[in-house]
Every structure is written in structure tokens, then in C-alpha cells.
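Certain chains of the assembly are absent from this excerpt, and the rest are unmoved.
Chain nomenclature is as follows: A and B, assigned in order of appearance, with residue numbering initiated at 1 for each chain independently.
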Amino acid sequence: MGKLMRSFWTPAVTEREIPAADEPPVRLTLLGENLVVFRDTEGRIGVLDEHCPHRAASLFFGRNEEGGIRCVYHGWKFSVEGECLDMPTEAPGSPMRTRVRAVAYPARLAGGVLWVYMGEGDAPPLPDFEFLGLPDDHIYASRWEQDCNYAQAMEGELDSAHVGFLHSLVDKIEGDAQTLTGQYFRDDKAPTWKIVPTPAGFMACNGRRTAEGQRYWRLNQFLTPFYTMIPPHPDDAQLVRMWVPMTDERCWVICVTFRPDRPLGDKELAAWRNGDVAHRKVVPGTTVPTERKDNNYLIDRHAQKTQSFTGIAGVRAQDAMVCESAGAIVDRTREHLGSSDRAVVAMRRTLIEAAVACGDRGVRPEGSLMPHLYRVRATQTVLPEDTDPEDSDALMATARPKEGAATQD
Amino acid sequence: MGKLMRSFWTPAVTEREIPAADEPPVRLTLLGENLVVFRDTEGRIGVLDEHCPHRAASLFFGRNEEGGIRCVYHGWKFSVEGECLDMPTEAPGSPMRTRVRAVAYPARLAGGVLWVYMGEGDAPPLPDFEFLGLPDDHIYASRWEQDCNYAQAMEGELDSAHVGFLHSLVDKIEGDAQTLTGQYFRDDKAPTWKIVPTPAGFMACNGRRTAEGQRYWRLNQFLTPFYTMIPPHPDDAQLVRMWVPMTDERCWVICVTFRPDRPLGDKELAAWRNGDVAHRKVVPGTTVPTERKDNNYLIDRHAQKTQSFTGIAGVRAQDAMVCESAGAIVDRTREHLGSSDRAVVAMRRTLIEAAVACGDRGVRPEGSLMPHLYRVRATQTVLPEDTDPEDSDALMATARPKEGAATQD
């Protein structure tokens, strides 16, 4: 699975979190590795193993200046590419300076997110997400920590069936049919699933019978190895979520919301910065959620009785609670999967098959090679009850990759 | 040993700690399993695996209402017996609803304590402790945590020889012969032991030569798998202590004090609620002792020099200190057992033999099948120096199971 993951670019941090040129580096744990992130004097971004290749002192304490980061132990200095620029403890002509390199990963800034390539060989093209082609003021990205395995965290997103419960209000309160707690979810709590495989993952279509004898279809996207898209409310921003392994037992969530057609508005930006709606509330200046496992997500048992189904504030915190409370790595032998878990099953199968193909037969995953496969959207519509969502132009025209989409490479 | 433990009812929490009907559940770790405890709308008590059988989300965050607890992830709802009452994400007629059950353990409230049966097959009768037949106002029960294996914790209670040291005052202070620090313990610090096996454990008789050429005998009860009784001071309440495995490295202590003949008095109740005498002082609203390992039991070294043998406040904290400070699971190969450790040796042997019989030969322990064996008391008396305590009617009449004792089943 590690080899599969490393066939792809890995989203790492948001642009806002990257230090300015010549400022001190920040730490980052990604795919189980401890790294430092910094910008050199020219503003180029370096992502290096935290430990100096000499005797492993941490480069977090290093001096970032004059074109590279210098370990304070013996003054060895490295460029953003990992080249040793200076090795003052060796004689000037020593071949050791060119032979020793810091572990450095290619890094690219695009769409408000830093992408890192941690695999072998040349980096593939970046996945051509729609937001990568947009101006900065059309995009908002945030990052937070989740206390469980990335796959488990992602399951909480692919699992559409929970929406009518976990994020709902108590029955006494009447909601708006246009909201997550709305009429569609209330009318049919056991959605029908249709999984449509794609070369980079699958479309998870889930349909709910409406009061009018039609079916409300949501089409979520799963894109290998850990991307999800769910359809926004009408008029809301598009979004992509990224469930990035930090270690085997923890993950990063990066959420990008964007407007394809216009700059973001002050009001939506303010809400997102506050951790509302699509994003998650964190302790300011950190990636630590305010509602989290070790404070029982600040559950309000009175509110749970009288207002919201969970008593926990924030849709994101609600999702995190169900995923994290199952344990860091859930014991799957004790699960009982039902018909509502079709997308979860499809995701597990897709990843395992890709990992086997990649690890055992050396097959590079298609998604990593064909960036336009990521130029897709999640979407939703209402169809006649018996229409197969795959036959719906309304759904498919939005969901399928755009022809002629720009690539950045 | 796990199989042996699970042949018995396990005391779990005190009645006071159980939430009211339809109130949020509480967490409980017992025999290494994470559970939730709640009362349904009719007041029936449920003890369920904390993790929902669907995808393992914690039922601690569940909604307890209308006859069962509902997982907030997908709305699956379970009765106190573990039956799935509602599985709204599946089609109404799905056989899955009746096939899937939550792990639920039979629970019984008796004597101010909740008892849980975590074993196979039908639950046996409850052990017929004397206090189980008493009115509520004759009984006070409390519960606290101890930071070591249950067996080790229990050894601190069975070990009568330590009383003359651990709980004593410094020699300069003259005590009252009627107290734990009294004359009997001071006159003879190397008690004689007589272990009298019973079908459910043993009576640990320990005798101390008195100044008058007689012998003061204490008769402690050990009842499989983890119950102890020590004789109270004259006119004090009877007591049972339960040393219940939480995990391999921690245990719960449940202490029940009771008056067979009358309601409890305000004064003794106030002392017990304050964690004095037979009970332990805890941080209010928790099961965490105030004097504990990570604060060195608030040892007062000046008091240790001038007043009490340990400088630690509270007999219970003193016992916990010696047991916990040996480590979570003591390395028994480094021990040197002496003649004062007869009861400890007998307890280990009794449990190991019962575990072998139960695990290897499938023998259900007698204690679990014959509830009247628990209708016994610890007691004490003074006998002529050479009298065998087993020949003393005064001791045996109190200590032996009562004939015709009521059973609750």
C-alpha cells in the first residue's frame, strides 16, 4: 500500500502554512516520515527528511539562509533539492560533498496546496483537479488532524447513508428541504447505491426515493488514492477533501473549497476561516480540532436531547467522532456491513486491488498517469424513479472528466 | 483465567453510577472489554460492547431513547439485550436486522451493585452475599480504581500480617487496643496462620498471641474469584470487597459496607461518602483516588517520622501504595515469601487450580453454581492459646455459610 501511495503526488500542507523565504522551517509528518518544509532565499520550497544525513540532527533547528538550510551541528548545508551546498568539516575538494544528499522530495505549489512526490523515479503530472487552474482568490484550503487511519476517516465521507442520521436535527425540529437535514434525507433513509467504476476510482451514486415518486441522486467521487468529492448544496462552493496518511494511526485532512466562476465572497470565507460548514474548527494557529476525541468532542447531552442528533457541534466533528471512536485502526472482523456500505466496500476493494497490482506486478496506477481523470465534480439531481443514474446526462455531464482539460505539466 | 472469571457474575459499578432511564450511557472497562452502561425507557439496564456491530462507532455517543440505544452514525438501534430494534439503512424486511446483534451482557442490580455476566451459556445464580437480601438503606457501596493487577491488589487485603505495620502509628503514640493499631497487633507481629479450604475459596485464620496468654484470631474470607471479607471492629459495619479486573494491569475496587440489622447511621454514611474508614477518598465525581501513585500518595515525610508508620493518609491508600508500588504486574520470581504469606499463597493456588480445572477440563467452579457459599462473614475472637480456630464454634458459626439462606434466583 505504501508503494501505491508513493506512486501519486501527496498533498501536504496549505500554502498559508509554508514559511516565507529564509524563515525557519516547519515540521511535517507524512506517510510515516518526519520532514521539514521551508522556502529558500529565492522562495523555492524544500521538503526534506527532518534528520540531517550526516549524524541525524534535526534540520528543524537548522538555519535557513542564503539559498538552503544549514544543519547547526556541523554546518552542512542543503538545497531544496537535497544537494549538499557546503560541507565545511571536510576538505574543500572532498568527493563526499557531492556524494551525500539530503533526502529531498519534489514539491509543487498549486491550488493553494503544497504537493509532494515521495515515490521512485520521475514525478508524474499533478492530478488535474479543477481548482488547480483557478486564480488564488477563487480557492480556500484548510488542514486539520484526525485521530485514526486515513482509510477509516475517508469511509466517513464516502458513506452517504449516514447523512440522514449523524448530521440531522432531532425529529421535532423541522428543517429546510435544501439542507443536509432536509426532506430528501428524511424521506428515505436507506439509499439505493450504484457504483460506477472509473479509471481513477469510482462514482458512488446514492439515490433516495422522494415523496413525489422520483429519486434524488447524489453522485460522490472517489479518486485514488485518498480523494473524495461530495456534491455541494446548490449555490455553494465546490469542494475536494484529501485524506492523507500521517502515520498508520493518524491522518491529515485537507479541504479545498472553490468557486469555479468567481472570487470567494467575504461571508463564505469568514465562515470557512472560522472552521464552519465544509471546514473544521481548530485551535487557532494549530491543526488540532477544538472538538476532538480527548474532550469527547465537547458533546452537549442536553442539545443531543433537544436539538441535534449528536449534540456535537459541526458536521466535520460529527464525522470525526464516528470514525475516531471506532479506534485508530478498526477491527474489521467485528464489522457487519450492510447494503448501505456499498461505497465503503468499493473503496476498500479499489485500493487493495491497486496496491496488489502496484506492489506485486509493478503496475503504476492509471490515476497517477492521467491527470485529466481528476477534472471531475460530484453532483446531484432528481430523476424519475427507475432511471439508472449512469444513463442521466445531467449527472454524467458534470461527473465525467472534462475533455481538453488543461494540465499543468 | 479469563474463562474462569467469566464463569462468575462480575460486579461492575455501584447503583448510584448507573444513569437514569433514557439518560446518556457511561463507559466501563471490564475484563479488558470496553462497554457502555445505560437504562432504557423502562429502566432496564443494558451493558453493551461500546462499539456498534455495524462499523464500530462508539455507542457512548449514542442516543438513549424510546426503548434502546441508537448509534448516531446510521441510526441502528439496540435493546438492552442487544437485539437490533431498528436498522433504517436497510430495506424494511431485511433479514440483516434480526441477524445482527450487539454484544450485550446480562446485567442484574442487587445490593447496590450492578452485576454483569460475561461468560458463555446461561448465567448462573448470583452469589448470595448477605447484603443482597437487605433493604437499600442498610447498604453503602463505592468504587475506585487501582493501578495494578487485581490479584496483586487483593493480596494486600488477604495479607493480615501487614496490619501491625502498614496501618500502625509510630511507636511513641499509644493507641487503643480496640483499633487496628491496637494492642493485639502490637503484641504479636508474626501471626500464626490456619487456612481452612471451603468449596468457594478458603477461610484465612490468623492468630496473635496476647499478653494474657491467649490468642486473638481473625478469620478473613476469600471467595473465588476475587472477593474478600475482613472482620470489622466490634459494632462496626460488615464489609465485602471486590477486586475486579479492569485490564491486565488495572483493577476496580468495589467496597460494600452494610448493617444486617438496621439502617445505616448518618455519621457512618458521612464518613464513607468522604472516603474514610472502609472506603477510599476519590476526586469528587470520579473513581480516581486523591492519594495515588502519580502523586506519591501525598506522602507527608514529617508525619511519617512523628505520627503514622507511612505518612500516607487513609488505610485504603496505604494498601494501594504497597500493592501498586510493586509494579502493575509484579515479577514474582523476585519475591521471597515467608510464613506470613500463607493466605497469599493459598489464594494464588486456589485461583490457578480453578483456572486449570475450568480451562483444561471444563469444570465450572463450585462457587459459581452454589450461591449460598457466599452467605458467610469474616469474624474474630479470642481463644485459649492452643485452640484450633476450626474447632471454635464462636468463629465457625459466624464464618460458615448459613443454612437456608435465601437465593434471589
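Going forward, contacts are C-beta pairs under 8 Å (C-beta built on N, C-alpha and C of every residue); 3 or more make two chains touch, one makes a residue touch a chain.
Please read all numbers here as calculations on a predicted model, not as lab measurements.
In this structure file the full complex is assembled from 3 copies of one chain, 2 of which are shown.
Operating definition for what follows: only the chains that are shown with their structure count from here on.
Subunit B has its Cα centroid 49 Å from the Cα centroid of subunit A.
The touching residues of subunit A, when paired with subunit B in their complex, are 155, 159, 161-162, 164-166, 189-191, 296-297, 299, 301, 304-305, 309-310, 312, 318, 321-323, 325-327, 330-331, 334-341, 344. Partner subunit A is touched in their complex by these residues of subunit B: 23-24, 51, 53-58, 60-61, 63, 65, 72-75, 87-91, 94, 96, 100.
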